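One structure is given below, represented as structure tokens, and several questions about it will come after.
Only one protein chain is missing from this complex, and each of the others stays in its spot.
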């Protein structure tokens, strides 16, 4: 993307640049949320309802963003959220994102509905740190095969998505006729499958317990929004929870990650790794998440905007922008390392009427 | 409406499609509210000031929306609110709506000012579950005749509207000259009557007691907004109350159903059936109402938009959209049945500054 | 105004109709407020931040809006606020307004800077109930002459304006060059005088005491916004206070009448008559003011809009609209008389984030 850097100074810039590049179908799928998209919009807004109260003269100009995640040291707290059907943007989407992830030490969470299956991605980008996002199929054999592939190909954790018992009210997708697509149905397809026919929505906490017992991989539960469910996750063998509302694509008017995070941290933060996603667009958003007790954050749509704009380079730009902003935000908050962040750094934002 | 379904994915879509179809007069009458229409707008907004805190991994993919209403099991908690002068939209409006109601197991509350009188509706759509909405006339003989007709023709309850001692400040109607219409005056008329000349606004709680004693039908009091009035309704023989502000058409800047509901449930929820109307446009709105203690909800204007767009099919589409969204919202909230919903599912919405 | 009534259904309609009729100078003077006009806008908005919690089935269709003011029974709680230089709108402005006031039993508060002097108004419209608004001049002889004129010509009270020690930051007026007008200076002038050169801004509570002692008329202090000042008014001989911010023309970002009223009522409501002005545009605003303890309300700008649109008939229309709305609001709130209103009828509006 020579010459583009001056114009792409933020994730919002990347999104704007991606809009005209994306097909109507990809735009509907990527940018859409459920129903009135109240939660979709609030995912971003919620971080802006938190203000930062920085410390000065701490001597920090070059803070260390390293974190400990599932007991291992990671260079920074960013992960790439699972996004299905990235092939809608470009055929090599998952690979391009994984290469950018590898280059920046970012864990990619490959989706069950990724365009590139887990084994193939591992072969093509073996250096990418990677987790595998799991939808449990009605066909449990297919599910066991997916888990086995993840275990065999160096995926470091399973991310079990629990907020999709049925599909949300996705009007943009319906309008564009995504569900009616004739080519749907296979994992690795460049177009969305009718996931409703394959995913087993009737999963329970007992299933989680079984999966956690049956795999050598740590299991993170993605989609928890309450202390109640976080405690159940802890009791049933999860290694971590990801506070998430599925990018605003499932239950509209539910809580944002930013707003649900404190009660989850309060409930299980001392036992489990708590991660959060939804609306993270700025380094300051990451600092707020960490200060509220998250171990790490996941970023999804911006990577798709990035590859739309510039393939692997675009994905890399997105990660570099966020990491650069994160370092600046840490320094300006006065934190030499992530461990120095705590809830005293975050306040209800006066401009949000609180 | 062949081909329309892709474009009509929500009640908002139906409304937008209805706008150009409705006559100026019908639009003023249907969509208008009192004065500055603060309450009209807030009826919808108030549901969006509530956030949902869902439970995950409850194993629910096919929840049962059935409720118990006036001691009887109903397949779902939707009712059709009484709307006068539906004939403004099309002459067979009430019949078309009743047929859609029948097809979906939805109770229709026929208005005293319906274009189709209660006996005729019962003859034309005998399979429609139905209640009768009562305005008490100065001519009590006419009123007794209406009640007798309701009793004789299978109406299951009387809904006594109590928030219309005088007509609200309806500027859209005044502007279009609705009150000055020369053809007004008869029940069953396709145009609004000057209801002020016929309705007895001086009704009291003693009148309620008398009506409740004189009829075999359960009487619900529609238009209650405070615990104070809900308690009086309970003392004076009502079988239920409908928390309502008359669709924002009477007292502007009064409370929305969503905001008045909790105090009414708190006051009489253990004794009476509490229902609510106003601004219900999404399945999530219904879930919130039920979680706050309502037994059922009433939906009015959307049915008129529906028949404007597609007659009986349009009304059916509106009910199907809402029922489909309700099932999705229940599943995504983690509730297998309505009985599993309680106030813990609902929170003040952080995006509303609360 | 034949034919206009259908289009003028509210004070907002009258304002819109007045805009093109008013000269640029009159528009700047009448509609302008201080600085960023935050308080000007909030005067109206503040009433909308209060919700009404009505009582049903009270049997009221024809409520009595009568109030007791300074010990006398008045047919309703509306007064016409003093507005200087009404002659900017039309030469006979004060007389036209006074005639409309007389026809509706409304007290007019004639301004010291009225275009028509107090004696002349009394001669031309002897039937108008009237109070006199007093600015104290540096020339105390001129002031005594004004008071004597008020006493001699049937004015029932003196309204001493206390919130104008200096002129506010009136940018619209400055921009239009109002202060630089060469014809300024005489009471009764059709254009604004440079009031700063004549009004004595250094008035104190001791002056109030002296004026109250020296006149037979009851003195109301206009411009009080705090309990502190209300108590001083009571101690120093005032018969009443008018909670007011001078129509948003003096100190920008100060409290609206609606927000300052409760603490003033709390402090002196049992001793003095408390009135309020600012932003009253609806019958529901009047009900809220009365429910919060005001004895009456003053309305200013709408009368000027009214005479711009239709002279005396326009002023009359404004008063009729407000009185009609007031009766409807009382009936819909369930109050047979003003005495039945109390603070239980008013709640913080949920839509205002409170």
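Note that the chains are named A, B and C in the order they appear, and that numbering of residues resets to 1 at the start of each chain.
Just so it is clear, a contact is a pair of C-beta atoms (placed from the backbone, for glycine too) under 8 Å apart; a residue touches a chain by one contact, two chains touch by 3 or more.
Everything numeric here is computed off the predicted structure, so don't read it as measured data.
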Chains in view touching the one left out: A, C
Residue among A:252, A:325 or A:340 that touches the chain left out of view: A:325
Missing-chain contacts mapped onto chain A: 6-7, 9-10, 12, 48, 50-61, 282-284, 325, 327-329, 331-334, 347, 349-351, 353
Interface with the unshown chain - residue positions in chain C: 35-36, 38, 41-42, 45-46, 49, 162-163, 165-169, 171, 174-175, 177, 201-205, 207-208, 221, 223-226, 228-229, 232, 250-256, 259-260, 352-354
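Note that in this section only the chains that are shown with their structure count from here on.
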Chain whose Cα centroid lies at the greatest distance from that of chain C: A
Classification of the chain A:chain B interface as same or different, half of numbers criterion: different
Centre-of-Cα separation between chain B and chain A, whole angstrom: 41
Computed distance of Cα centres, chain C from chain A, in Å: 58
Multi-chain contact sites of chain A, meaning residues that touch two or more partners: 353
